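Of the protein chains in this complex, all but one are displayed in their positions.
So that you can tell them apart, the chains are marked A, B and C in the order they are listed, and the count of residues begins at 1 in each.
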Amino acid sequence: MRLKSILNTVGISAAGTLASAMLIGSAMAQTQIDVILPMTGPTAGTGELFKNGVDFAFSEVNDAGGVHGKKIAPRILDDGGTTQGGTDRVRQAISGGAKIILQGGGSAVAAAISADVKRWNERNPDNPVLLIMMGAEAAQLTKKDCHFYAFRTSTNADMRVKALVKALSENNRLGTKVFAINQDYSWGREMDAAVKENAAPFKYQVVGSVLHDVSKIQDFSPYVERIRESGAETVVTGNWARDLLLLMQSVASANLKAKFATVFLDEKGNIASAGKAAIGSYVATPFVAEAGGAEGEVYLKKFNEKTGANPVSAGNNAVMAIRLLSRAIAAVPEKDMLNATAVALALEKTTAPWVHGEVSIRAEDHQLRLPLVVGEVSTEAKFKLDGTDMGLKPVKVLTAAETEVAADGSCQMQRPK
Amino acid sequence: MPPQEQSPRSSARVTVVRILPIALVLGALIGLPRFADMAFLNAMVMVCIAALYAMGYNLLWGQAGLISFGHATYFAFGASCTIMTMAAIEGGSSFPTPLLPLAGGAASFLMGLVAGWFATIRTGVYFAMITVAITELVRAIVQRWDSMFGGEAGITSIRMAWGPIGFQKLLDVYYFTLAWTIIGILLLWFLQRSPLGTVIRGIREQEERVRFLGYDTHALKTLVFAISAGVSGMAGGLLAFTNESTNVALYEGAYSTTVLINTVIGGAGVFLGPVVGATLTTLFGYYVANLTYYWLLYMGLLFMVIVVYAPRGISGLGVDAVRRLRSGAPVRWDLLGRFALGWLVVTIGAIMTIELIGAVVQPSYGALARSSGVAWPPVRVFWVSWSPASPLTLGGIALLFGLGAVLLRDTAGTASRNVSTLADAIAGKPGPGV
Amino acid sequence: MDAFLVALLNGLVYGLLVFMVSAGLTLVFGMMGVLNFAHASFYMLGAYAAFLSGRYVGFWGGLVVATLAVGLVGLFSERLLLRKVRSFGHTQELLLTYGLFFMIEEVVKLLFGPTPVAYRVPDELRFTAFTIGNSQFPFFRLLMGATALVMFFGTFAALRFTRIGLIVRAAVERPQMVSALGHNVPIVFSGLFAVGSALAGLAGAVAGMYYPTSPAMAHELGSIVFVVVVIGGLGSLNGALAASLLIGVMTSFAVGIESTFGDLFRALGLSGLALPGLEAVQFSSIAGVLPYALMLFVLLWRPAGFAGNRA
Partner (left out) sequence: MTAPASGQGPVLVLENVAKRFGPIEVLAGINLQLNRGEKRALIGPNGAGKSTLFNLVSGRFAPSSGVIRLGERRIDGMPAHQLNRMGLSRSFQITQVFGGMSLYENIYMAVMSRYGKRWSFLRTGRVWRDIAEQTRELIAYAQLTSLADRQASTLAYSEQRALEICMTVATGPDLILLDEPTSGMSRAEAANMVAFIGRMTQGRTLLMVEHDMDVVFGLADTISVLSQGQILATGTPAAIRDDTRVQDAYLGGNVH
């Protein structure tokens, strides 16, 4: 009996060792498109959104026969949501032969990766690498820190705020008193500045602005009292995750009547966690199914079938990025399909279809032009989110031209000769 | 143990026994770039940095008996100051590039003098809490002081050539990092062997006695804290040098946690223990993270197993084993073999369980089930497709755990029995049941 | 005046929440000398347990189930793990709880994913308790505060008026003496650890409906409760209450301060010394780190904490 069990164990362990060796071997195999996402760590929730978008978009490309007749199977690398992880993964990707890197997740990691790619390209002009940042919203990435091989397929604070206040003021829902509450780091500060900048054109008064510690505040009630005292009708916030949820909870529980204009409310789990507190809040987002008509419904359904999740928030930016990329690759000759310079030049000219209108890249600073939808959280929405009875009811669809904020000329990129 | 106490012959033998493995490892490290691709070379750079950081950290814990939960501050501050110096070099300063880590080390040393003076007023848990408080306060300031520390986008610079050395290739960076890591470790080694090192160990054992021997222990502990911070800062400086950028995320808790975990896994009680831990966990994180999303869970499990079953860490096990072999007592190979086999079986069972659960709870798994019409679509683990709900799979996992329990019954100790460690098995002590 | 009152009330309720989580920790710390890093993880487990069971047994039932379940988890953690490393000293115990903290978060991520789950205030509890000026004070915030107070008086009474309480108090003061008196200290330890964990579980079940129930929950409250225990003083329930309330009120008021570092430098006549780029930082933006500053101050000025008499 004992001998038998020991033999058994030996067999299993030998198989296990072999299997793990194979596993490692295959992971080291060469791939040419790598996707760096935060699959673990504090921002793993965002990573999941991106992964859904990536999975869906590549299946879309491959189901249609691939690019130049080749199917694309990207490798997903986990950066753990840290800048060090990002830097390590870039080196792993380049070392593994990647020519095109897609990155999803926070601005800090994107900034690190973008700088790494820039330096690599400067030191290895014969072997450049292309980077597409699918979700980083920090302004500098397409301003001072822009470079030729870096593309950004998400919005930034200026665009989000402009879309929010434009849609709300044109529908007479903004009011004249606006309060800005944001996290005290670059993104929050950019939101804060954008709210102040748009005051004159959209005829509102900023009655208060607060920057608070990121992910440290346990109780937002004191801030809610400040909002109440200011008499604000609309509160604009770029907060995400718990800083957003706690803020909305505090406002709802204090029965404050101010409406919320937000950026990240539609990320997974938020509406479910906020519950009734979310009702009446606005969000400017790339996709609201109800606003897309039949096409929106089809996209929603297909996305759901592939990933088991709804296409929300940043997941859609991943789809846009990959649609643009696959078209750009298709536009270059097959021998150049992994030539970063050729693909980058093609990307600058590419447009891709999107549910609410076309998306394209602005050649000047490689910022995405995209339509945005401002939606209101409501129980009357046609498509529900997060397994709740709430969803996004469209207030207004803004075209790419309407959401665009002109480049300020701070991007000075060195173009290849 | 002053050197003159040993007879020349035994000390020569000790030297050979000690020097030989170190020389072999060094040779391997120097020759390594011939066989490594860029990713692996980068991994080894990270290993060096993590090793130096952990060694600096362990000066405080292993030597002075003080556990810091906020060492990231000194690591990060060293990195920040190094990148600022790099930027200055870029701007025309004549600071020699090869000495950059010293800039970080010196800055962190000074900061460590101040922080250490406060922290070492207390010991034990209170010391740990002060280190946490200082870290939080520094983090709060640094995060808001963008003009100085560059905010979360950070500061970037570029390595400037120095004389014939270009520092542009990762290869240069590897040798540079390796050299400084060895210098740092040698420094710590001499410190440990120095009279001061003896006093520091005395403080760990009987602080009051040391005071009554006329030593100002608070001042000494402040110095030790500052040296530890300085070495950590040097490691941070190497990171800044390698990445050519820093940002305020370095000041966050993750970097305090990693170094603690590295030290525990490697073993705080053996001089080079932290190096072992740093090597293992860095490579684990570097490669396994791309294979499974649950690598942090595996890391946590490893940490727990070490804490419970090998309190002196991996290097502690090694040292015990060597001591045991030297003493000439017989090794219980049967026990050891059973033990190893038992752990292997349990590990495989645990990996199977975690990977299967992890795959099944994904929303995309549900979508797959709906689209394929199969209630439990197969999941690939260990390169084999398993049907998660089939009796074969579940029975197999149960069998693994059952087998593991039988094999480890007498060696690992169960809930009701006293702890017995792997070291006991190596040492040939039978478990309570044998 | 209304604003002041509201800020005060908010601060007190938040302080009471912090106290709920710290109560068990301070007892365990006082008696066993272990600063249980995993305590806040038990708080998180409480929220998840209430979320899971609430579907079947309702909100109030969920509170009970969470308390009991987390108490059991605590009991097993003590008996199966903590006890094994006790002979290696407090450092090893601290490391073990540190590992537990790490593990519990990862296991919860494995099972429930990284994003928050839909555990929230039941609709029937969403009503206004009373109104101050323009501000309406919601009932469930009151409920959170009340739970904390019940917890405080209950624990206080149990410690003061029962035989077990006497032993526990004695053990906090002089652990070796109690075992010398023939009491089974290991069983008292296990029991106390289980009760401490159960209190954290209840706190999590109550607070989780207000705070997002996510794997990050433990992390968010974790260090604050250590701060409370250290400031309050070893093993002192009263000290923990005082420290919690102080921290709650202090943070609540700090948020309202609009002055900047620059103002401080100028007020001190040090405007020349003002560090560039730092003077525009508002004090309110660093409200989150005030507790740490307070802890540092207390540790250096009165090392044993508010109510502690043993360093």
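Here is the rule we use: a contact is a pair of C-beta atoms (placed from the backbone, for glycine too) under 8 Å apart; a residue touches a chain by one contact, two chains touch by 3 or more.
Source: prediction; values computed, not measured.
Asks: Using the contact definition given at the top, list the shown chains touched by the missing chain.
Replies: B
Asks: Among B:Arg201, B:Arg324, B:Arg370 or B:Arg409, which residue is in touch with the absent chain?
Replies: Only one listed residue reaches the unshown chain, and that is B:Arg201.
Asks: Given that one chain is not shown, which residue among B:Leu26, B:Ile165, B:Leu213 or B:Val384 touches it?
Replies: That would be B:Leu213, which touches the missing chain.
Asks: Taking the full complex into account, what residues of chain B touch the chain not shown?
Replies: Spelled out for chain B, the touching residues are 1-2, 4-5, 190-191, 194-196, 198-199, 201-202, 205-206, 208-217, 220, 223.
Here is the rule we use: only the chains that are shown with their structure count from here on.
Asks: Which of line, ring, star, complete and other names the graph you get from chains that touch?
Replies: complete
Asks: For chain B and chain C, what's the span in angstrom between their mean Cα positions?
Replies: Taking the average C-alpha coordinate of chain B and of chain C, the gap between them is 30 Å.
Asks: Mind checking the centre-to-centre distance between chain A and chain C? Centres are C-alpha means, answer in whole Å.
Replies: 35
Asks: Using the average of all C-alpha atoms in each chain as its centre, how far is it in Å between chain A and chain B?
Replies: Inter-chain centre distance comes to 34 Å.
Asks: Could you check chain B for residues that touch two or more other chains and list them?
Replies: Those would be 140, 144, 146, 296.
Asks: At which residue positions does chain C touch at least two other chains?
Replies: 109, 113, 285-286, 288-289
Asks: Where on chain C is chain A touching in the complex?
Replies: Those in contact with chain A are residues 3, 6-7, 10-11, 13-14, 17-18, 109, 113-121, 123, 126, 128, 134-138, 140-141, 210-214, 216, 219-221, 224, 248, 251-253, 255-256, 282, 284-289.
Asks: Contact residues on chain B for chain A in the complex?
Replies: Residues of chain B touching chain A: 37-40, 42-43, 46, 140, 143-144, 146, 151-154, 156, 158, 168, 170, 239, 243-245, 247, 249-250, 254, 285-287, 289-291, 293, 295-296, 341, 344-345, 348, 362-368, 370-371, 382-384, 399-400, 403, 406-407.
Asks: Any idea which chain A residues touch chain C in the complex?
Replies: 40, 42, 44-45, 47-48, 184, 210-213, 215-219, 221-223, 225-226, 228-229, 241-242, 245-246, 249, 253-255, 267-270, 272-276, 386-388
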